[in-house]
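Every protein chain but one is kept in place in this view of the complex.
Lettered A, B, C, D and E in written order, each chain numbered from 1.
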Amino acid sequence: MNETIKEFNEYRSRTNELILSKDNLVIKRLFNLDSNTYAEGALSTRTKEMLGLVASMVLRCDDCIKYHLEKCREQDLSTAEVYEVFAVANIVGGTIVIPHTRRAAEYWEALQE
Amino acid sequence: MNETIKEFNEYRSRTNELILSKDNLVIKRLFNLDSNTYAEGALSTRTKEMLGLVASMVLRCDDCIKYHLEKCREQDLSTAEVYEVFAVANIVGGTIVIPHTRRAAEYWEALQE
Amino acid sequence: MNETIKEFNEYRSRTNELILSKDNLVIKRLFNLDSNTYAEGALSTRTKEMLGLVASMVLRCDDCIKYHLEKCREQDLSTAEVYEVFAVANIVGGTIVIPHTRRAAEYWEALQE
Amino acid sequence: MNETIKEFNEYRSRTNELILSKDNLVIKRLFNLDSNTYAEGALSTRTKEMLGLVASMVLRCDDCIKYHLEKCREQDLSTAEVYEVFAVANIVGGTIVIPHTRRAAEYWEALQE
Amino acid sequence: MNETIKEFNEYRSRTNELILSKDNLVIKRLFNLDSNTYAEGALSTRTKEMLGLVASMVLRCDDCIKYHLEKCREQDLSTAEVYEVFAVANIVGGTIVIPHTRRAAEYWEALQE
Partner (left out) sequence: MNETIKEFNEYRSRTNELILSKDNLVIKRLFNLDSNTYAEGALSTRTKEMLGLVASMVLRCDDCIKYHLEKCREQDLSTAEVYEVFAVANIVGGTIVIPHTRRAAEYWEALQE
């Protein structure tokens, strides 16, 4: 696995554990609920991960974008599909989304290796 | 057609015409580009309208939400599907999205009539 | 009770019921979790309602502001205390928060009646 | 003067007075500082009002937009100039800014009367 | 003192000095006003620092979060109290706040050393 991806995932796991170790019930339940949100339902996980990606892009959160890109990769999205999600995000959110798209584009390449 | 929906669409048409009548080239081209963004491509218009809806919800723009709800209705989304889009928006964007979800829920009902 | 307050609360109840009637599990659990967040804990409900108010102000959500103002009223916050919350919100969030502060100030007056 | 403009200004004055009557020193000083920000300096008031307008648009605050449009009118901005400010706001901030541009376009017309 | 904390504070001091050396009166007065905002008043500095923290979290500004975490440490907030502030921020602001909570959790640990 690519080094950038590995580092991101290790950081994510380590800090999630730190947060959960403090036993704040509201945060614990929100983390749980977060996982449930993307489960198969009336909409497929594939569609929901695209929704999560576009929402993360217009809200401009690089770590959230990386996370959903990994999930989109697991759902076998093509590069053309991912770039159409990028297009919606950039049109709705404006050119302020471009720097995040740059980082997303790089991370997507790393995920193909 | 429901009165709220009619009013919204008339206001939208009238003010769009006002804007376009001023012949600002950048704005004209952005309006054009906006329509192209949701055309069939690697992703279906159906999927893209859901992306537009969730992006509008987390960015909390009521008029944008109404517009995409109408488009989702045209794409025959079920109420269960639309509420799963609402769910992603509320989890990613937080309870600050709830008041917009309230107005979206009402507009969705109006669109069923 | 003041008419504005009554209308706001009726609208809120009616649309919450509409949303919950659709049985989306994620949304239902988020609504539940939202209530738990402000329960007495390491911090008092009083403090947490101020936290909810300032967060709603910097995120500029009028309905959320109204809701937390009502809760702050129930917690017997003084006008001086509420205005110090307003001050933090305006300094952190900037003058873009002023129009929301105007509406908040009016609603706070209505809550005193 | 147009009714919409009059109402907006009366509401603004009345609620500003309400806020200032509570003697919160931080808020008072911020209100003062706000006026100073747009005074002639290295940049002209004319330029600064355009800066205030574009900032209000990308942050999507209708009341702030109205206020700065009035100031831009006082500074004799042409419609072509105002629409170029709108264009920057829409490109940087994305199509989410369009509904605010619609309301801005209407208000600008009212200001010409 | 922990290296991360030291570096952050040195960077902050150095760049604040750079900004203030340019003698922009509006910025200088805003910096001053910022300090006054958190002074003892109708609300305690302790409460206000929590307000500053939650506002910084929902607006997702890592440097602002670090600054207010240091102030919360000086005010002897317990870890349980800080995590209840985190909980309000995550519920109001949504899962988009989680990556900032991860970095906040790490910084809070560093502050305990």
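To be clear about the criterion, a residue touches a chain if its C-beta (ideal position, glycine included) is under 8 Å from a C-beta of that chain, and two chains touch if they have at least 3 such contacts.
All figures in this text were calculated on a predicted structure; none of them were measured in a lab.
The chain that is not drawn here is touched, among residues E:59, E:72 or E:104, by E:59. Listed residues D:5, D:25, D:55 or D:110: the one in touch with the omitted chain is D:55. In the full complex, chain E contacts the hidden chain through residues 11-12, 15-16, 18-19, 22, 24, 26-27, 30-31, 34, 55-56, 59, 61-64. Touching residues on chain D toward the chain that is not drawn are 33-34, 37-38, 41-43, 47-48, 50-52, 54-56, 58-59, 64, 78, 80-81, 83-85, 87-89, 91-93.
Residues touching the missing chain, restricted to chain C, are 58, 90-97 (touch as defined at the top).
Throughout what follows, only the chains that are shown with their structure count from here on.
If each chain is reduced to the centroid of its CA atoms, chain A and chain B end up 23 Å from each other. Separation between the centroids of chain A and chain C, computed from CA atoms only, is 30 Å. Of all residues in chain D, those that touch two or more other chains are 26, 30, 90-91, 95-96.
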